[in-house]
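Just below is one structure, and these are the notes that go with it.
Yeah, one chain of the complex is gone here, protein chain that is, but the others are all in their spots.
Right after this comes subunit A.
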Amino acid sequence: MKKLVFAMIALLLLLSGCNSEEGSSNSSGGDEESNEVTVWAWDPKFNIRALEIAEEFYDGETEIDLEIIENAQDDIIQKLNTGLSSGTMKGMPNIVLIEDYRAQSFLQAYPDAFYDLTDYIHPNDFADYKISPTSFDGKQYGLPFDTGVTGLYVRTDYLEEAGYTIEDFTNITWEQYVEMAKDIKEKTGKYMLTLDPNDLAQVRVMIQTAGKWYVKEDGTTPDLADNEQLKEGFQLFREMLESDVAKIVTDWSQFVGAFNSGDVVTVPTGNWITPSVKAEASQSGKWAILPIPKLSDPNAVNASNLGGSSWYVLNVPGKEKAAEFLANTFGSKVEFYEKLVQEIGAIGTYLPAAGSDAYNLSDDYFGGEKTVAQFLEWTEEVPAVNYGMHTYAIEDILVAEMQNYLNGKDLDDALKDAQAQAEAQLN
């Protein structure tokens, strides 16, 4: 028995020794010689199609063979975390898509895992608010991609039915929005929007109109207890639920189903929803896109952001090729962005592309408006905020407090408790 224990301990020590060596050697899955560049991304209609178009436009010196692997976003996060934390880069792709809210947590948690793109792209070519999430320590690690700029998608036919015009909904505050929502619900029986009580995306959109976030500008200090804008967001969220103007949904397919089937009057969300709205051809001409409502804060603007993601190159062999590919397509080609916007309606944040004709085309689905040009205009107005690294951790705390608030807890207490919890938990 004793011998067995000794043998086991010896084996353990041996194995832990192996592990530390492995960690430092940084072995990797990439291959220096081959032309293959692997990419992990989600959303076949949007991001993956964009990659395919990019491959068509690529005309760099070295030939590359792009291998796109589609994964759900959650799976990518999981694979990146397990892969990067294991200390070996085996099996990692060359390029990966990461949501802006999460980018800092990856950049800071795995500092050597990403390849510096500062020499490949010009940060000034991209929208300002995309730079802070994609850079760290003065270096640019991410190539900013889709804007995530928000718009208020409205059903004009329902508005007319209730006696409103689109002017009534242009450049309004959320407060006005809720008031009109109640009236419209009464007149037409239609819900004004969808809300998921487990997802505070709507609150994020609201507070960013006033340049506020869950954390202070340093990106780490939680800013919940005395955050007046957040408080207003909570109040509006509750009012929309309690006055029954919001249809409750619990996932993406119910969310899309709600507007495709005509259950809701408006969809206040990121521009990436355009392909899903247009998927319902029978509603063509019935929609318009207006500026997102803002908070009552005097500094708030009718422009905000929701989601949006960027490309990152991992520090594995083949990184130069991968970086060149990105720089040659997403980082510099106006024609590429023109095709992108025409074919899939994806609006990049590459500013030089904004002047091109393709960005000024009108869209009959949305009543002949120049929707892309509008979105770009709003993109420039989006207040830049530092998302920090803990967006989803803080949001989980807030969702729990939102639930308490809906059940009658005092709002100030709820936010104060959330603040205390966030301070205790985040490191």
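FYI, a contact is a pair of C-beta atoms (placed from the backbone, for glycine too) under 8 Å apart; a residue touches a chain by one contact, two chains touch by 3 or more; residues count from 1.
The rule we apply is simple: contacts and distances are computed from a predicted model.
Visitor: So which of "Acetoin dehydrogenase", "Quinol oxidase subunit 2", "Molecular chaperone DnaJ" or "Sugar ABC transporter permease" is the UniProt name of the chain that got left out?
Guide: The correct option from "Acetoin dehydrogenase", "Quinol oxidase subunit 2", "Molecular chaperone DnaJ" or "Sugar ABC transporter permease" is "Sugar ABC transporter permease", the UniProt name of the unshown chain.
Visitor: Out of A:42, A:57 or A:110, which is the one that touches the chain we can't see?
Guide: A:110
Visitor: Hey, which of A:48, A:64 or A:77 is the one touching the hidden chain?
Guide: A:77
Visitor: Check the options A:332, A:386 or A:404 and report the residue that touches the missing chain.
Guide: A:404
Visitor: Can you list, in ascending order, the subunit A residues touching the missing chain?
Guide: Touch with the absent chain occurs at residues 8, 11-12, 15-16, 74, 77-78, 81, 84-85, 87, 105-106, 108-111, 197-198, 248, 250-251, 254, 389-390, 392-393, 396-397, 399-404, 407, 421, 424-427.
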